[in-house]
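After the structure tokens below, expect a handful of questions from me.
All protein chains of the complex are present and in place, except for one that has been dropped.
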Amino acid sequence: MLIRLGYDIRFDIAAPLAYVAQLKIHPSRVAELREPDVLKIESSEFGFHPAEDGSNIVPSHDYIDGYGNICTRFTAPRGHLKLSNSTLIEDSGEVDPTAWDAKEIPASELPDDVLRFLLNSRYCETDLLAPAAYDLFGNVPPGWGRVQAVCDWVNSKVTFNYGMTRPSKTALDVFTERVGVCRDFQHLAVAFCRCLNIPARYAAGYLGDIRVPLRLPMDFSAWFEVYLDHKWWAFDARNNTPRIGRILMATGRDAADVAFLTSFGTSTMTNFFVVSDEVIE
Amino acid sequence: MLIRLGYDIRFDIAAPLAYVAQLKIHPSRVAELREPDVLKIESSEFGFHPAEDGSNIVPSHDYIDGYGNICTRFTAPRGHLKLSNSTLIEDSGEVDPTAWDAKEIPASELPDDVLRFLLNSRYCETDLLAPAAYDLFGNVPPGWGRVQAVCDWVNSKVTFNYGMTRPSKTALDVFTERVGVCRDFQHLAVAFCRCLNIPARYAAGYLGDIRVPLRLPMDFSAWFEVYLDHKWWAFDARNNTPRIGRILMATGRDAADVAFLTSFGTSTMTNFFVVSDEVIE
Amino acid sequence: MLIRLGYDIRFDIAAPLAYVAQLKIHPSRVAELREPDVLKIESSEFGFHPAEDGSNIVPSHDYIDGYGNICTRFTAPRGHLKLSNSTLIEDSGEVDPTAWDAKEIPASELPDDVLRFLLNSRYCETDLLAPAAYDLFGNVPPGWGRVQAVCDWVNSKVTFNYGMTRPSKTALDVFTERVGVCRDFQHLAVAFCRCLNIPARYAAGYLGDIRVPLRLPMDFSAWFEVYLDHKWWAFDARNNTPRIGRILMATGRDAADVAFLTSFGTSTMTNFFVVSDEVIE
Partner (left out) sequence: MLIRLGYDIRFDIAAPLAYVAQLKIHPSRVAELREPDVLKIESSEFGFHPAEDGSNIVPSHDYIDGYGNICTRFTAPRGHLKLSNSTLIEDSGEVDPTAWDAKEIPASELPDDVLRFLLNSRYCETDLLAPAAYDLFGNVPPGWGRVQAVCDWVNSKVTFNYGMTRPSKTALDVFTERVGVCRDFQHLAVAFCRCLNIPARYAAGYLGDIRVPLRLPMDFSAWFEVYLDHKWWAFDARNNTPRIGRILMATGRDAADVAFLTSFGTSTMTNFFVVSDEVIE
């Protein structure tokens, strides 16, 4: 299955502003790209016309962060900023795998670099949620079914509402307020899994909905990954059903590590448009 | 100056328990060690007698985490656990350097791996503290003096009290409660620095007090480091005066990344003794 | 000046539901009413046609709560509920009085029933905000000017945004997030005043804007009152300018005591319309 991916995001910027973007496809999916994954960074200072050689007009450089994500750094000049991309990926077209017999790995046997996904983080306060996690899931048999029980609980108890989130909303806030957006659902599920000593990490990327016409404008999506049977598996406490077309961009402990765009100062978003559509050849 | 370093920490353990220790000297200080830095891990199951060849009796392995710290993993059997060490380091004997003309580096010029020390973290909620940080320090001239202003403020406003902390205490809690232990002082100072776009990281290690007899039992200590003039510098919002004998063990975004000991289950501490004494030859 | 006051608020109710309304004019303003202040409570079960004798169709009774507010209790049957009113008040037409020489009253000289307005409350956490209040206003000379300094600070630091509030938002949340609706502005100002030992209480009622066409739909409004010179004075950290046409409905420690409508179960609001217009004869 071919999927057209892309975005057009614009800002007004009052003074030169440093940015870090996580807007490229995750290295684990790069081999499936059928067109180059080029983040175009244009500024009104230089004109919004595409550069002939396809290179970005605002200079940038990429690096890999501590979680293995591609990060793009640049300094936007004063004026209008446009970040855009259009690329094509060949996806298996298969739904998220399920493996009901996948087992939890004891902490003592986890790989060294997986341990950090058991720890406390900004939006997943395992110290504060551990008692509730044990109350709710302590007696659920370990393994895939316990992670699924976490997803079922979060999905049934939390109501989706675009207007009822905020940048500082944490897993505990979601637990008490029971309302939020996809990021909030995943934070609570991630926190619960970690409390149960199941490594869990936050994930972000494209998630098209090929089968159902969307009423909401397209956005990037968040889900989470869990380490069972010595592999990472995608779970999604918001949709809570296997999906197709999940294209990973970044993973990390939580949304503090994973942000499409981080700026070290203020700007005003003027446009936000994301594409993730199946291409029928 | 030679400093004797060591500890004797004991636990009662009811069921086999996975641990990660950050109890070794930081790689940046290893060249100054005059004796091997051996973490002895003994279990009553095997007897507490020292192994003849100096090796640990409970098997363990070391790895370097994402922040460059040495981490030691092991699984403690049921019974009594003893973690001990005695090593010797040659320290310059100089006090923490000060550099009043050290400059802040704009976010756009920071090294890639320093950027993460501007972000939000579990115990340093930059999103919630940024307005207060701007109110307090927004008009202080940038550079070393601004970091010192942060330390002076935290040091004068927060009261030290051993009994008034808790594992979940965050920088915002310290800001509202104005009381805590050394970890709490540093968390608030770290958060304020990051809000001002000054990279800051939490640091832990030995800090002997050679000049003043201590009334409190010796403990490990926390301080923080700030990135100015393309170097990391030690600051200490708790003591707020240049000190000698600061021996680094680990750094990270906050105490969620830096813990002398993390266990993935419960145990009971029965002994805690730390040594950091000048050795007069 | 004559002001037409009223509202039309509707709910869908799935099961009989107990309500307490604070939708009548405060006893202190009753003498100025030129038409009866009748809260009509109609249910689709009985039909929405007005009762001939002007009485409410859903039975209700009034009582005075511990803060001196008129509260109306009733049990709404299953179906559609309509709460409406239209009354007329003769207001002085004068702007909120100012008294720059009004003095703070020492706690020891406050009337007994004013003391409670110095205490901690659900949305005004004086224990958590006292240090910040002293930092900001501890050196401002006491009296009217200090309350005005609180209002100026809150008004300049907090941004009004209809979408950025939530029922559980407290003064500390407003202090950290710096965004909210009128209720949020007043909660922070009330908390700061109490921290400074100035009695302050939350107030709600009608506040027409006679001079400026409103772009937002009309709503009830919140302000606060401060006890200086042995009198209560209206302050408004949201508008922060003397206003005309403030018609009090209820006061209390904070929004936990003052709510236009409290229901002990769930319902769905289907209409919300408030009138507060000058009547030109």
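Read from first to last, the chains carry the letters A, B and C; within each, the first residue is number 1.
Note that a residue touches a chain if its C-beta (ideal position, glycine included) is under 8 Å from a C-beta of that chain, and two chains touch if they have at least 3 such contacts.
Quick caveat: nothing in here was measured; it's all calculated off a predicted structure.
J.: Going by the contact rule already stated, which one of C:14, C:95 or C:115 would touch the omitted chain in the full complex?
T.: Going through C:14, C:95 or C:115 one by one, C:115 is the residue touching the chain not shown.
J.: Among B:114, B:164 or B:275, choose the residue that contacts the chain missing from this document, as touch is defined above.
T.: B:164
J.: In the complete assembly, which of A:177, A:225 or A:257 touches the absent chain?
T.: Only one of A:177, A:225 or A:257 touches the chain omitted from view, namely A:177.
J.: Would you indicate which residue among C:36, C:106 or C:141 is in contact with the undisplayed chain?
T.: C:106
J.: Where does subunit C touch the missing chain, residue by residue?
T.: 16, 18, 20, 63, 65-66, 71, 73, 75, 106-108, 112-113, 115-116, 118-122, 125, 127-128, 167-168, 197, 256-257, 262, 264-265
J.: Over the whole complex, note the residues of subunit B touching the chain we left out.
T.: Per the touch rule, subunit B residues meeting the hidden chain are 163-164, 166, 168, 176-177.
J.: Residue-wise, where is subunit A in contact with the chain that is not depicted?
T.: 128-129, 131-132, 135-136, 157, 172, 175-178
By our rule, only the chains that are shown with their structure count from here on.
J.: Determine, using the mean of C-alpha atoms as each chain's centre, which chain is farthest from subunit C.
T.: B
J.: Between subunit B and subunit C, what's the gap in Å when you average each chain's C-alpha atoms?
T.: Result: the chain centres lie 49 Å from each other.
J.: So what's the Cα centroid distance for subunit A and subunit C, whole Å?
T.: A distance of 42 Å separates the two centres.
J.: Give the residues of subunit C touching no fewer than two other chains, as numbers and ranges.
T.: Residues 176-177 of subunit C touch two or more partner chains.
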